[in-house]
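One structure follows; several queries about it will come next.
The complex appears here without one of its protein chains, the remainder shown in place.
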Amino acid sequence: MAGTKRTDSDPSGVGRRGFLAAGAGAFLCTIGGENILVGKPGDAAKADAAAARVKRPAGAKSRPAATVPGADPVDQLRFGTPTPQPGGRTREYWIQATAVVWDIMPNRPRRDYWHGMPVAGPTNFRAFVYQEMTEGFADTKGPAAMPGPTLHCEVGDVLKVHVRNALPDKYAQAITMHPHGVRYTPDYDGSYIGDFTRAGGFIGPGEEFTYTWEALPESVGAWPYHDHGPNHTLNTMRGLYGGIIIRPKGAPKPDVEKMLFFHSLSPPTTGLTRVFQCINGRAYAGNTPTIRAKAGQDVALHAIGMDDNFHDFHIHGHRWHKDGGSFMTDCQSLGPGETVTARFVEDNPGRWLYHCHVFSHQDNGMAGFYLVTR
Amino acid sequence: MAGTKRTDSDPSGVGRRGFLAAGAGAFLCTIGGENILVGKPGDAAKADAAAARVKRPAGAKSRPAATVPGADPVDQLRFGTPTPQPGGRTREYWIQATAVVWDIMPNRPRRDYWHGMPVAGPTNFRAFVYQEMTEGFADTKGPAAMPGPTLHCEVGDVLKVHVRNALPDKYAQAITMHPHGVRYTPDYDGSYIGDFTRAGGFIGPGEEFTYTWEALPESVGAWPYHDHGPNHTLNTMRGLYGGIIIRPKGAPKPDVEKMLFFHSLSPPTTGLTRVFQCINGRAYAGNTPTIRAKAGQDVALHAIGMDDNFHDFHIHGHRWHKDGGSFMTDCQSLGPGETVTARFVEDNPGRWLYHCHVFSHQDNGMAGFYLVTR
Partner (left out) sequence: MAGTKRTDSDPSGVGRRGFLAAGAGAFLCTIGGENILVGKPGDAAKADAAAARVKRPAGAKSRPAATVPGADPVDQLRFGTPTPQPGGRTREYWIQATAVVWDIMPNRPRRDYWHGMPVAGPTNFRAFVYQEMTEGFADTKGPAAMPGPTLHCEVGDVLKVHVRNALPDKYAQAITMHPHGVRYTPDYDGSYIGDFTRAGGFIGPGEEFTYTWEALPESVGAWPYHDHGPNHTLNTMRGLYGGIIIRPKGAPKPDVEKMLFFHSLSPPTTGLTRVFQCINGRAYAGNTPTIRAKAGQDVALHAIGMDDNFHDFHIHGHRWHKDGGSFMTDCQSLGPGETVTARFVEDNPGRWLYHCHVFSHQDNGMAGFYLVTR
C-alpha cells in the first residue's frame, strides 16, 4: 500500500483526494457497449479511446435493417423534413463541435470574489464545446464556450441547425446534438442508439449534419441541447451543451434573459486535482456569469442541471412563481436536463448572490453575482 | 490488506468494486431496532436474519396497551371497515408475497439494445415480489414479477386486497402492503410500528390479511404500494412493490398506460458484482419495458422512484404538462415514492428512448424504448 495517501489520522479511509474524486466526480459510462469507469484523472482518455472505436451504425446511413436484433416495423418508417407553420419562419444556425482549452476561473489573479480570496490553480482543461459559426461554416461567429450558442425561435418556426464535428484528430469520435422541448422526427433526434441509430445520431469526425426541429405551442420555454452520441456522458460533462429558448409567436423578449447551467467539473473529467462546482463552466463569483438588470425590467433566468447531481437554484432578494403556478419560491431544486425558470419584474437594486443552495456546491464555486441598478 | 483490490494506480482508495458497492448501493436498515449496514454482497442475509427475529407486536393482535412506552389514547381507537360510496363498488385482489429468481436481463444473449452490445452475466438474484392470485388464492393469476399487479379502481370504490405471505421458510419474516394515495384507517396502513403496530402491519410467515382502502376524489392519480413491515427497506429494494391507479368515476382509461418504477439493484441487495440501474427490475433497453403506442392515442406513463436515489424521467420526442399545470417539461425529477405522470396525445411515430437523465444511471441500464406506429 506504499504510496497511498491515507494515514491513521484519516480514519474514514477516504482522504481529501479520494473524497474529491469519488464523492463528487466519478461516473460510469457505457460507450458502444464498453463499460468505462471515469473515476480519476486520465480515465477520460479511456472513454475517448472507446468512443473512437465505435463504428458508424448501418442505421445512420439508411434505416435499420429488419434483421437487426430487436428490430421493429417502426424502424422502417420514413419521415419528411418539417417546414414552418403558416406565418412561421426558418431560423438557421451553423454550429461546430470543437475542443478548446477552457479556463474554469478566467480572471487573474484567480479570485473568489464572494469571499474576496485567491484560489489556487491550475484551472485549465481540455473542454468540448459547441461554437456558433457564420453561414456555411465560413468563419467563427461566437466564442468556443460553455454553454454553446442559445438558439431562439417562436412557436410555428422551424430551427434548422447545421452541426459540424470539428473535434481535433486526437479526439476523433462521433458527436451529435440532441434537443429538448422541440418536436423532431427520429431522423433529427440526435441520439446514437446502436443499430437503430437514424441519420442525425452519428456525426463522425469532420462530418456535418443538418437538424430540423419544430417549435410547437407546447415547446414554449427554455431547454437544453447536448451531445447524445456514443460518448455523450463524458462529452456533456466536459461542455458539449447549450440552450434553446422558444417564445409564443410575437411575444416580447424579456429585458434580461440568461441560461445558467449548473454542473460540476471533476478530476476524472478535467484531469485537475479538485472538483469545481460550476455555472456555465465557471466556478466562483466573479468568474461565473455576473448578471445585470435594472429596476422595472422583465427578468427571466433559466437554470438547468447538466451533470449527475441535483442542484437547487436560489437568488437572494427575489422570489418567483414556481413553474408559473401560485406557489412562490426563492429556492427550487433541479435535476439533470431539467429547467427551473425564475421570472419576475425587477424591483430590488443592489448586489445579490445567486447560488446553488446545496451547501457544499455553493462553497465549491457554484455561485455568482446579480447586480441591479436603480 | 492482502486480497484487497486497491493499487497505487487508484489513488482515490476506492476501487471499482468499492465504487459500485459504496457509491451506489449501500444502505443502512433499522430492523426491529437493530442497525444493519447492507453494504456488500452477503449483508442481505444479515438483514433477513434480523427480520426473522422480530416478534409479532402485541398491537398487531389487539390495540396497543396503554402501558406501552409512548402510548396515547389514539392507540385505543377502534375503526370500522370502509364500504364503497353510493354507486361505487368493491374491487377485490388476491396477492401473495413470494420469492423468485429474477433475471435483470432476461433476453438471451444478454444485450443492451440501445448500444447494440452484449452485457456480461450473471444477472439473476433472489427477488421478493407481489404476485396476483385468483380468488381465494386458488391459483396463480399473474407472473411473480416486478412490479406487482397494478390495482385499479375509481373514486368512490373500495379496494379490498387480500395479501398472503408466501415467502419460503428460508426467508421467514413478516411483510405487509402499504399503499400511497388511498385513504385507510390505521388498521389498514400496512406499516410495522413496533408496539403501536395495528392489524395489517405484520403479516407473519404463511399468514393472510385483507386490506380495505378507499378511493377519494383526492386519490386520483398513480401511486406506489410497497412492503412496510420490519424489513421494508431491503424488501422494497429487492422488488416488493407495485402500483395503484385511481381514476375519476367513469373516466375512460388512457389508450396506453404504464407504471415505470425507477430503482437500482446493487450488490448488497443482489449479491451480484455490479450495480444495475433498473426500470421495473430490468436493466438496459430491450430488457426494460418496451412501450408501444400509435399516433392519436391518449398515453399516460407514470414514473415512480423506488430506491434511495433521485431520478429524472426523460422521454425523447415528447413533452408534457408538469404536474398537470401550465409548465411544460420533457425531463422531470422524482424522489423515492414520488410519482411523475407524463400524459399526452401521441403525435410522433418512431423509435424513442425514454431514460433517467442522471447520466450514470442511464449508462447503467436505466433506459428503455418507446415505439410509436403511425
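When the chains are written out, they are named A and B in that same order, and each has its own residue count from 1.
Criterion: a residue touches a chain if its C-beta (ideal position, glycine included) is under 8 Å from a C-beta of that chain, and two chains touch if they have at least 3 such contacts.
Nothing here was measured: the structure is a model prediction, and the numbers come from that model.
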Of B:52, B:172, B:220 or B:256, the residue in touch with the unshown chain: B:220
Of A:76, A:90, A:134 or A:360, the residue in touch with the unshown chain: A:360
Among B:176, B:233 or B:277, the residue in touch with the chain that has been omitted: B:233
On chain A, residues whose C-beta touches the chain left out of the figure: 1, 6, 8, 10-14, 16, 19, 23, 111-119, 285-286, 310-312, 314, 316-317, 319, 322-323, 325-333, 347-353, 357-360, 362-364, 371-374
Contacts of chain B with the absent chain, listed as residue ranges: 1-6, 13-15, 17-18, 21-22, 26-34, 37, 39-40, 57, 68-70, 72-75, 77, 79, 178, 180-181, 183-186, 189, 191-196, 218-221, 223, 230, 232-233, 236-237, 307-308, 310, 323-325, 333-339, 341
